[in-house]
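Encoded as structure tokens, the structure appears first; notes follow it.
Yeah, one chain of the complex is gone here, protein chain that is, but the others are all in their spots.
After this line comes chain A, so read on.
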Amino acid sequence: MKPVQVKLVLLGEAAVGKSSLVLRFVNDEFQENKEPTIGAAFLTQKCRLEDKVIKFEIWDTAGQERFHSLAPMYYRNAQAAVIVYDVTKASSLVKAKSWVKELQRQANPNIVIALTGNKADLVSSGRSKSSSEDEDNQEGEENQDEEDEDHGVTREVPTEEASAYAQEAGLLFYETSAKNGQGVAEVFTEIAKKIPLEHVLSARGRGASSSSRVDLQTGGGLGGQQHKGVCAC
């Protein structure tokens, strides 16, 4: 089955775990003290479903939103978005909601959006947390504002609150942990299922017919004959 290409963008406040979620999904790995993202911020991963194979073209922010400077080009034409917040940080949900608004206003009207409360491992009930481990985690999140100082590991966003919001706004909703893998595959699989096939087929770009697109990499289809033609006028 020929995979259909789907552009998926990650959005969310700095250090909520966007890159970690992708790393878990694509390579099934986790890095404890992951650097703020720079470097290759574009990955692909296939997702097999019963009736289709979807190749996610995953765009990570390249740190561009650290100072609220993400370009609209980033989410242009995206067919899917994963908007991430950190369940231990209430402000990150506020930011996530502003992204939902922005996408609903400016992005592709058929975009499938998943709201994802990450770092669920830090607050999983029934697990008594050793405080030293938590402190280690904190150090990995240094590119944060001062709020971080007293950013403990108590849950700041109740599941019900986020879930009710997601339902109201028409979003998929998951709590995830890039650290232990909880919920990560589900986010991407559910998005893949929900993407309407007819839009996938006409992939990238609304309005414009794909026939006259040009691929700069291939360098054009016409030979020297045409060249001479112009000269003959």
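A few remarks follow.
As a convention for this text, a contact is a pair of C-beta atoms (placed from the backbone, for glycine too) under 8 Å apart; a residue touches a chain by one contact, two chains touch by 3 or more; residues count from 1.
Here is the rule we use: contacts and distances are computed from a predicted model.
Only one of "39S ribosomal protein L13, mitochondrial", "Trm112p-domain-containing protein", "Rab GDP dissociation inhibitor" or "RCC1/BLIP-II protein" fits the UniProt record of the hidden chain, and that name is "Rab GDP dissociation inhibitor".
Only one residue from A:K52, A:R76, A:K97 or A:K193 touches the chain missing from this view: A:R76. When the missing chain is restored to the complex, the residue among A:K52, A:R66 or A:K97 that touches it is A:R66. Listed for chain A, the residues touching the missing chain in the whole complex are 27, 38-44, 62-64, 66-69, 71-74, 76-77, 105-107, 204-209, 212-217, 219-224, 226-233.
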